[in-house]
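All protein chains but one are shown in place.
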Amino acid sequence: MKLIIAIVKPFKLDDVREALVGAGVEGLTVSEVKGYGRQKGQTEIYRGAEYQVVFVPKVKLEAVVDDAAVGKAVEAVKAAAATGKIGDGKIFVVNVEEAIRIRTGETGSAAL
Amino acid sequence: MKLIIAIVKPFKLDDVREALVGAGVEGLTVSEVKGYGRQKGQTEIYRGAEYQVVFVPKVKLEAVVDDAAVGKAVEAVKAAAATGKIGDGKIFVVNVEEAIRIRTGETGSAAL
Amino acid sequence: MKLIIAIVKPFKLDDVREALVGAGVEGLTVSEVKGYGRQKGQTEIYRGAEYQVVFVPKVKLEAVVDDAAVGKAVEAVKAAAATGKIGDGKIFVVNVEEAIRIRTGETGSAAL
Amino acid sequence: MKIFGTFGLKRLGAIALAAAILGAPVMMAHPALAQDASSASSVAASSAPAAAAPAAAPAAASNDAVVTYPKDAVNSGDDAWMLTSSVLVLMMTIPGLALFYAGMVRKKNILATLAQSFGATALITVLWMVIGYSIAFTGHDPYIGDFKYFLLAPLNGDINIANTDLAPTIPESVYMFFQMTFAIITPALIAGALADRMKYSAFLLFMGAWLLLVYCPIAHWVWSAKGFLGTGGSIGALDYAGGTVVHLNAGTAGLVAALMLGKRKGLGTENFAPHNLAYSVIGASLLWVGWFGFNAGSAVEAHDGQAGMAAAATQIATAAAALAWMFVEWIVSKKPSVLGMISGAVAGLVAITPASGFVNPTGALAIGVAAGVVCYLSAVHLKKLIGYDDALDCWGVHGIGGALGAILTGVFASSKINSAGKGWLYDGNFHQVIAQFEDVGIVFVYCLVMTFIILGVLKLTIGIRVSEEVEQEGLDINLHGEVVHG
Amino acid sequence: MKIFGTFGLKRLGAIALAAAILGAPVMMAHPALAQDASSASSVAASSAPAAAAPAAAPAAASNDAVVTYPKDAVNSGDDAWMLTSSVLVLMMTIPGLALFYAGMVRKKNILATLAQSFGATALITVLWMVIGYSIAFTGHDPYIGDFKYFLLAPLNGDINIANTDLAPTIPESVYMFFQMTFAIITPALIAGALADRMKYSAFLLFMGAWLLLVYCPIAHWVWSAKGFLGTGGSIGALDYAGGTVVHLNAGTAGLVAALMLGKRKGLGTENFAPHNLAYSVIGASLLWVGWFGFNAGSAVEAHDGQAGMAAAATQIATAAAALAWMFVEWIVSKKPSVLGMISGAVAGLVAITPASGFVNPTGALAIGVAAGVVCYLSAVHLKKLIGYDDALDCWGVHGIGGALGAILTGVFASSKINSAGKGWLYDGNFHQVIAQFEDVGIVFVYCLVMTFIILGVLKLTIGIRVSEEVEQEGLDINLHGEVVHG
Partner (left out) sequence: MKIFGTFGLKRLGAIALAAAILGAPVMMAHPALAQDASSASSVAASSAPAAAAPAAAPAAASNDAVVTYPKDAVNSGDDAWMLTSSVLVLMMTIPGLALFYAGMVRKKNILATLAQSFGATALITVLWMVIGYSIAFTGHDPYIGDFKYFLLAPLNGDINIANTDLAPTIPESVYMFFQMTFAIITPALIAGALADRMKYSAFLLFMGAWLLLVYCPIAHWVWSAKGFLGTGGSIGALDYAGGTVVHLNAGTAGLVAALMLGKRKGLGTENFAPHNLAYSVIGASLLWVGWFGFNAGSAVEAHDGQAGMAAAATQIATAAAALAWMFVEWIVSKKPSVLGMISGAVAGLVAITPASGFVNPTGALAIGVAAGVVCYLSAVHLKKLIGYDDALDCWGVHGIGGALGAILTGVFASSKINSAGKGWLYDGNFHQVIAQFEDVGIVFVYCLVMTFIILGVLKLTIGIRVSEEVEQEGLDINLHGEVVHG
């Protein structure tokens, strides 16, 4: 099993979720994060003091999928999250050694 | 060392933390996340418009533990987080190659 | 590629970010988290009821870096985040199998 | 429809209660009818053209003499102040009290807490217009008002009539509105005791029943022209702006409600820390600001020094209580909490309420200090000791503070401030202290019993507490379908 | 400078419009001039020392007789109430309306929404002082005021003069200020329809132009001494505090604006749930509280029962509407939402506005119930059916509610409450209902056409809508360079 970590623009969240579901992913977990990268944050001004907001709001999706499903899932995220503009985000793939569904105790692919 | 990622219902946070501590885990890190899965979110209604809240509030616990302690820790989470109802959550186990305690520079198991 | 996960004190965020950038890291993602460990949280009192706040606010930085850059990046975080006091935090290193830049479709080190 | 439970039997009970709410006045009609002859004639008198009425504006009244105003002689300054006062007291409930309470609950219950104050405001307004004012503030029976003002009928014919007994220099519409704002906030205060766990349907029925069966009679006893508890009646207790009628009353009902609902799930193990005390500070500030309508407005005029002195006493006592609570907490708990400061201020406002028109500045200072210390002890320590879950300290602050203020009124009232109030300390009239105790006792017992009955009936029929799951997930999403995202 | 677009042509257009805003009154001067002789003499009369003026304080006026006050005879009670009322109405806009709207938008647009109310308040104040008051509330022409009060010049010479036609017992400075607060809130209300997508520069220009070209004329038609729509004119419509002048007017403009701006991006697919309804509850509460300045203040005095009765009617109708909306929603959608309760309250406030000084308590109750049900249907169901994006229901609540209230005023007005208003039900005067319909029709059509023209010009010149990216990222950071972190 692999953990797919996708960092995308917040307004793409729903599109990406739907794409993943379309690719057979049945569950995922989302966090609100702040990203730093090529895309620069905006400037806030308060009484003359400028605050360069170095971080840009992003959302991080994490989905654990079967090895076989990784390719399709990655493609789905790529297609759904892309706008072609700087800051579209990244996808990382990490190996997962075990997965357990708390409710049933199922493990491995059955737990996803 | 392994990273145990547990996604559980928010009101189980304290129980799970205590169970992990009971299982010998000395540190952990918690984030507030939103989950998507079999459990469906509730419906908000605003002046006639219904908004299906697809995401359900969850908390994510991350604890890095010694290889030897993984089994006990996973069991502890399972026992403490279960309500038997849909949405109880998942546990994922990921391999960790190195751990460092910033304060002392200790590495490996000593750092946990 | 490796995913460096650093859990540090919130007011060190900017220092750590700058140190990582100084070490050649070009992107990273930050979340606000709550930590549990040796450092104890403070006590809130409300009309006589004391609430021991077991969790301490922390920030989690995640940066995926080239294998070659791991050492330098870890050192950078260590130096920038240390205050010498309990609660300075941890660094974990996890293996990453693939990375993709959504905008361009680049993969591997080129995507970072 | 989910409002009224699911079983025929339960529904029946609920309908019976709803009927009782509206029917209550009818049931009360019998004793009241006996008084009709006399009260009718007094109303007639008040609407008859006052023959000898001088055409000029009313002269400023000395605070001793009782001045009779002709029916058309609205004093524009009195009218302006009483309109303003009414608006201020309304602001105390929405948004004042609503925010004060909402800031103290957990995030998942913020909107439900706001909905309690807001919904109560709407419901009570209508009930007051239908019958509440009539049974509380009209007639000369010592126990209950009469029915002449059903739907405020007398106001349909002449907008310039006055309640000559109680507010001779302003239009009765204004007096009715002013008293309405009191009738709104009193039941709304109870919400502090039942936070986080009451069904909204049961809450509304409770509010309506309690208004008509508890608040209106007690208001009549203490404040109507011949009510048996007040200065026109046999007991002769002093209650300027509602120490017993409003605060002890609401506090007692809160205590009963807290006991009948049971503790909140997770109390003692989960973190119940207030979600956003900034809201509570706004709320407490608006309560403080609005309370001048409450206390200084209770002069029901602005043509002499009464309203001003009540305002000064209110400000002094409130500040003293805030400081007292703050310093005691600072010493005991090592930190002066913001919640402590604002709770102290509210305690001071509560305790000075019955005394505000009777005491001098020094008396106000003393009452304020006492209120800050005593309410700190009751809200923080007594509650812990006994263990009921009066979530936001309705009993600890309003019940205890109201009773304390009522009794101290008997001690500190000075006839130099108000000839109607001779107290122990300045006028040597110990009898007044006894009268105050009687007032406190009667209001406490009546409210206790009636609140128990009302909530008992509701508990046996539609139920008063939400399910465990709803409590866990939050009232906002479950009862109202909304959440605060901010 | 980014304010006025980037093309010379567009800039030209904008400048032309800005000129038109300030020039409008000049263009109107011609017809007005014809009236100068008569109106000048009336002003002269009002500032001349009233020879036979009694030196004593004014006696309380019966509500039938028209009392003439000498120029210096400020009634202190009336003055106190009207100052208070002005302050209350100002509070309705800031922070009341600002919060009511800001709580309903998404987090990224909170500050921009607040900036609309706040900026409009500042801009309109200055325009009103320069010329707005003059063209709306002076002179005896049925169609437009005159220019005598440019920069409020007459107030420079004597602080005690009164607008003897409209407010004889208070200083004209107070009356000018009171009406200013109405002039502020009316355009500000429109912001509810154009939330989340309008350029701030275009917004301000729109506010200014609309004030002078739409609000001022209509206020003159209905409320000035001889305005053709009002009781002194040929149509004779009743509008106590602004059902048509304020609410139908703002609502109609909102409808036009919603249609011309187009729908918000993502409507129907993204989650547009209000970010923080706690703000909206504070806002609605302050609107409720402040509205007594609006309605009871429209008595323009406090020396008889007028203001009090208007206050009572307001309170009753508002509560009834809140309950009505809540219960209908509870039945239809299974849950009583907090947004529903507060929207119902606002609907009740809107509908009782034109009627408040004319109806008795029972009439107020009926109007309240009608408003709650009808506005629920229009804001929730009609909007869905037709599909315009009136974001925060400016048309659904203010437009529909204002028209409904105006018409029901003709039905329920009772000459026993106000001799100036004989309605259908109590006085058998069906003609009044027709007059009300005429009033509604004329205001609706005039506002529709003029708003369309103003926004059309702006659209063709500087543009009225932000770019898609700005809308996506949020107005706060893009238009104002700030965000809410909380």
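Just so it is clear, A, B, C, D and E label the chains in written order, and each chain counts residues from 1 on its own.
Operating definition for what follows: a residue touches a chain if its C-beta (ideal position, glycine included) is under 8 Å from a C-beta of that chain, and two chains touch if they have at least 3 such contacts.
Being a predicted model, the structure only gives us computed values, none of them experimental.
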One chain isn't displayed here. Which of the visible ones does it touch? A, C, D, E
Can you tell me which of D:Asn75, D:Thr93, D:Thr125 or D:Ser201 touches the chain that was removed from the display? D:Asn75
Full-complex touch with the removed chain, picking from D:Ala219, D:Ala257, D:Leu286 or D:Val397, is D:Leu286
Touching residues (missing chain, whole complex) on subunit D: 56-60, 62-63, 75-78, 80-81, 84, 88, 107, 273-279, 281-282, 284-286, 288-289, 292-293, 296, 301-309, 311-312, 315-316, 318-320, 322-323, 326, 330-331, 333-339, 341-342, 344-345, 360-362, 365, 414, 416-418, 486
Subunit E residues touching the chain left out here are 1-3, 55-57, 72-81, 83-84, 86-87, 90-91, 94-95, 98-99, 102, 110-111, 114-115, 118-119, 121-126, 129, 151-152, 155-161, 170-174, 176-177, 180, 200, 279, 282, 479-482, 484-486
Need a quick check: the contact residues on subunit C for the chain that isn't drawn. 11, 14, 42-46
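Throughout what follows, only the chains that are shown with their structure count from here on.
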Could you let me know which interface, C-D or B-D, is made of more C-beta pairs in contact? C-D
Separation of mean Cα positions, subunit E and subunit A [Å, integer]: 48
In whole angstrom, what separates the CA-based centres of subunit A and subunit C? 18
Whole-Å distance, subunit B centre to subunit E centre, using C-alpha means? 54
Residues of subunit A that touch two or more other chains sit at 14, 31, 94-95
Touching at least 2 other chains, the residues of subunit D are 481-482
Which pairs of chains touch, using the document's own definition: A-B, A-C, A-E, B-C, B-D, B-E, C-D, D-E
